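Data first, discussion second: the structure below is written as structure tokens.
The complex appears here without one of its protein chains, the remainder shown in place.
Going by the order they are written in, the chains are A and B; count residues from 1 in each one.
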Amino acid sequence: MPIKSYLAHPLEGKKTELIKAISDISQCEVIPAENEDVVIIVTETNTKDEEEKLKEQLEAIGSLKLLALVSGFNTPIK
Amino acid sequence: MKRLGIISLFVLLFIGFITIWHFSYKQGLEEAYVPIVKEESITLIPSEQGVFRRSEHALDYAKMPIDEKHQRSLDDYYDNRAFHGAPPSIPHEINGERNMGGISCLKCHENGGYVSKLSAYAPVTPHPEMVNCRQCHVPENTETLFRDSNFEKAPAPLAGINNALMGSPPVIPHQIQMRENCLSCHAGPSAPKEIRVSHPERINCRQCHVPNNKEVKDIGIFKRDNNE
Partner (left out) sequence: MDNSLTNRRSFIKKMAMLSAMAAAATMFPGIMFASEQEEGLPKGKDLDWKKTPCRFCGVGCGVLVGIENGKAVAVKGDPKSPVNKGLCCVKGYHSVISIYGKDRLTHPWVKKNGKYVKTTMKEALDLIASKMQTTIKEHGKDSVSIYGSGQWTIPDGYVASKLFKGCIGTNNVEANARLCMASAVTGFMTSFGIDEPMGCYDDIDHANAFILWGNNMAEMHPVLFSRILDQRQKRGVKIIDFATRTTRTSMASDKSIIFKPQTDLAVANAICYEIINNGWVNKSFVEKHCNFKKGLTDMGYGLEDNYKFKDKPEGINFEEFKTFLEDYSPEKVEKLSGVSAKDIKYMAAYYGDPNVKVMSLWCMGPNQHTRGTWMNNLIYNIHLLTGKISTPGNSPFSLTGQPSACGTVREVGTLTHKLPHGVVMNKKHREHAAHIWDVPVENIPSKPTYHTVEMFRALDRGDIRFMWIQVTNPMVTMPKLKRYRDATKKEGRFIVVSDIYPTPTTDIADVILPSAMWIEREGMYGNSERRTQQFDQLIDPPGEAMSDTWQLVEVAKRLGFEKQFYYKEENHIEEIYNEYRRHHEGKKHNMAPYEVLKSQPGAQWPYVDGKSTKWRFNAEYDPACSNGKDFHFYGKPDGKAIIWQRPYEPAPEEPDNEYPFWLCTGRVIEHWHTGSMTRRIPVLHKAVPHAYVELNPEQAKQMQINTGDKVKLTSRRGSVVLPASVSERGVPVKNSVFVPFFDENLLINDITLDAFCPISKQPDYKKCAVKVEKV
């Protein structure tokens, strides 16, 4: 059950679009920065496959310039 | 000529001997003197300095998870104190009846930690510099009383009710003396849950929280007499 956090950089001027696109995806929490063009994404999925699919969805967003992984945890279901 | 040379050599040696002996004698007469260096008194304002102690651990406090099963409440806190402000009695066994405390108490109570034998977290002392612990903190060696007593334990200040406005920083209802170090009691797993703060990383506590502990009489709201 991977939990990952990313720093997402939007294309020039596309921050609000990016925030909207990410909030549309479930299993994702988005925390925008107030005074810089960067947002934090925290994802939580149930299996590795879902994680892969989610990552592809994120990378397909048009207003995303760069997605940088910050930390990842694998928490097996007890 | 040779004779003159030898005689003058011995005369020189003799003069040299006299001079050095004289010099050494004079030196020996001087008293050994070690100048007294006045020690720089470091000004300490205990009530102001204490607030910043343990601040190097503040970020660690912020990230510490809370152990709900083993935390204590304000009731537990006041259980082993005779009244609000009294020194707590020692609820566990002590080894070494002859020592006064010091390092044998501080090894657990300076930084706290989980003690499995007692299933609890050791409270951190706000005044570790006072090493004669057993001057004030004594164990409870028996449950029974000698004679009954009429002493009424006055209610201690409650947490959560002394904000001036909704959301204001609560005031400090207790004295500051000997409790200058906020983080030791208000942060970490050993803190009673009602008073554990949500923001231990903001070190300058007295920027927002001021003491309002003068329980003598209600001074009332400051109002001027108009001279009308």
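Criterion: a residue touches a chain if its C-beta (ideal position, glycine included) is under 8 Å from a C-beta of that chain, and two chains touch if they have at least 3 such contacts.
Predicted, not measured: the structure shown is a model, and the values here were computed from it.
Participant: Of B:Ile45, B:Ile103, B:Leu145 or B:Ile161, which sits in contact with the chain we cannot see?
Facilitator: Per the contact definition at the top, the residue touching the missing chain is B:Ile45.
Participant: One chain is left out of this view; which of A:Glu12, A:Glu36 or A:Asp49 touches it in the full complex?
Facilitator: That would be A:Glu36, which touches the missing chain.
Participant: So which of B:Ile6, B:Val138, B:Leu158 or B:Cys208 would be touching the chain we can't see?
Facilitator: B:Cys208
Participant: Since one chain isn't shown, list which residues of chain A touch it in the complete complex.
Facilitator: Residues in contact with the chain left out: 1, 3-7, 29, 31-36, 38, 40-42, 44, 68, 70-73, 75.
Participant: Using the touch rule from the top, list residues of chain B that touch the missing partner.
Facilitator: 41, 43-49, 51-52, 55, 58-59, 62-66, 164-169, 171, 198-199, 201-204, 206-212, 214, 219, 221-224, 226-228
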